[in-house]
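With one protein chain held back, the other chains of the complex are shown just where they sit.
Then we have chain A:
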Amino acid sequence: MTALAIGAGGLVAYNLLGKPETETEQSNSPAIGSSVNGRNKVVVGLSQEPTVFNPLMVHTEPDDGVLFSMFDALVRMDPKGIVRPNLAVEVPSLENGGISQDGLNWRVRLRDDVRWHDGRPFTAEDVKFTLELITNPDFRAWRTAGHTLVRDITVISPTELTWRMEQPFAPYLSFLTETFIVPRHMLEGEADPNAAPFNQAPVGTGAFKWGNRVPGDHLELVANPDYFGDGPYIDRLIFKYIPDVTVLYTQFKSGSVDLVGQVYISPDNYEEARRLPGKVVEPVLASSVESFYLNLGRPQFKELAVRQALFAALDREAIVGSLYHGVPVVTETFMPQQSFYYNPDLPRQEYDPGKARRILDDAGWVPGDDGIRVKNGVRLAFENSTTSGDHLREMVQQYLQQTFREIGAEMTIANLPPAVMWGDFWTQSRFDSVIVGSTYLIGADPDVTNRLHSKSIVIQGGSGSNNAQYVNKEVDALLEKGAQTFDPEERRAIYFRIQEIVRHDLPLLPMFQYKNVFGRSAEIKGFEANSNTRTESWNAASWYLADGRKKPKSDRNRPRTSRSSSLSRAMES
């Protein structure tokens, strides 16, 4: 029962790494600058400082590494995008009755062997308290979508609870993977949950316990020997804040940082980094997709032919190869390739300026005296904006400016500082076109209503971030159906179709999917990237050191208990 929580995801890593070495006792030999040797700790370098430790409060990516290490959620998302049990003994589904056929009634069964770091038992009351705290109007909660639909939370027993949903909402299961459970006994008596002492020294159920924090410098977590799940195998997990990315990389080289976390290694350092001795440096697919994003409210972009022509004039291979050092991968869709819902059969775009010109000729866009095409009084001229100071994107813009000019389209560069760019200019659709890297999925759920549904257009009175003002009734209907469909296979078909339509309509011209260049000391084993989470440290519980004192038992390659593996099959089917 002890090694059940992380689920089959962990198996992949151990198989890839070969058989785990035998356990050895390593003498402590302190080495200057190297923190791995014999010390059984891992230093993760982050360029942003983790500062929010109440997992339910509003926070950003760098906090996630700490939260994943200290807390557990009911369920977790594995690297393949499949939901696994965590504090729950099984993932609620239609088949196991955890979710009723109409999607409205949920029942979750919990583990009975979980204790908080202070020794108190974890029970269904904690889950109830957590879900209620999120929707407390005075609480500075993070995402509330989905949680606001929950009604009548009922604790059946310490290991079982039920609730009712106001309407069926399939993405909620994914949202629960990032909803960490907090202890009721620590927070219930607090007059102001925003200022509770818990927020500065939290108590969780996770593999690591709170150690100490030096603001502006580092945060130290220590192993929780009573963890109910797999691990931990390192004594201490340290998140070291190094704001300058060059300095972060230098400290990785010199060995004072064992693992480069957010924002990882910059693509221009990749060539050098991969040759560093004693380091493992590899690009890992991220979830964000870079696109040439169009405002369909502009007359220039209303016609499909124009969007098709611009897409044909987009030399993505050259952009990725020359400007991005070949690190990212060209893509045809907004859906990340590691997702269970990624449609691999979309038509491949080819760079073909001749075709682009033909499309525009056929559509009646005639070149004017200055070579810029005109149709019905509309000039094929537009502005393109992105974050100023983003060196690589500025080069992409200059390159596109030329290629678009060759097909008779005039692009003007009008960049803005980030705070202005992503403010009203972006949310109120005041741009012509934008180069943007966006994550479309929330908690790795394929639901993109927020981005592509016509009711999500803010400037037309909606709520969401469909800033392209994309309207397609079929997509609307599919999105509505997808959000209420619980069967993974059935959902997959829906989102495959949505990707097809969007690829055809081209409200955004997909360019590439980002990769983050992960770097770590070769001493660290058990590491596995999971682009369905926002952090590199999602499974620190499974990390161990090649010469460390603790290691996973050699029998860890054997399959999990029948319950969890049958569940995995159920979820994957």
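The working rule: a residue touches a chain if its C-beta (ideal position, glycine included) is under 8 Å from a C-beta of that chain, and two chains touch if they have at least 3 such contacts; residues count from 1.
The rule we apply is simple: contacts and distances are computed from a predicted model.
**Student:** What protein name does the UniProt record of the undisplayed chain give, "C-type cytochrome biogenesis protein CcsB", "Nucleoside recognition domain-containing protein", "Sulfur oxidation protein SoxY" or "Peptide/nickel transport system permease protein"?
**Tutor:** "Peptide/nickel transport system permease protein"
**Student:** Taking the entire complex into account, which one of A:A195, A:A318 or A:I501 touches the absent chain?
**Tutor:** A:A195
**Student:** Thinking of the whole complex, not just what is shown, which of A:Q337, A:N450 or A:Q484 touches the missing chain?
**Tutor:** With A:Q337, A:N450 or A:Q484 as choices, the missing chain is touched by A:N450.
**Student:** Of A:R76, A:H117, A:R184 or A:H218, which one is in contact with the hidden chain?
**Tutor:** Among A:R76, A:H117, A:R184 or A:H218, only A:H218 touches the chain that is not shown.
**Student:** For the chain that's not shown, point to the residue among A:L149, A:V263 or A:V420 touching it.
**Tutor:** Of the listed residues, the one touching the omitted chain is A:V420.
**Student:** May I ask which residue of A:S388, A:S465 or A:Q484 touches the chain that does not appear here?
**Tutor:** Answer from the full complex: A:S465 touches the omitted chain.
**Student:** Specify the residue from the set A:I238, A:L380 or A:A541 that touches the hidden chain.
**Tutor:** Per the contact definition at the top, the residue touching the missing chain is A:I238.
**Student:** Spell out, residue by residue, where the missing chain touches chain A.
**Tutor:** 30, 32-33, 35, 39, 41, 43, 49, 51-53, 58, 60, 137-138, 140-145, 175, 194-195, 199-200, 214-218, 220, 236, 238, 240-244, 247, 250-251, 253-254, 256, 417-420, 422-423, 426-427, 438-443, 450-451, 458, 463-465
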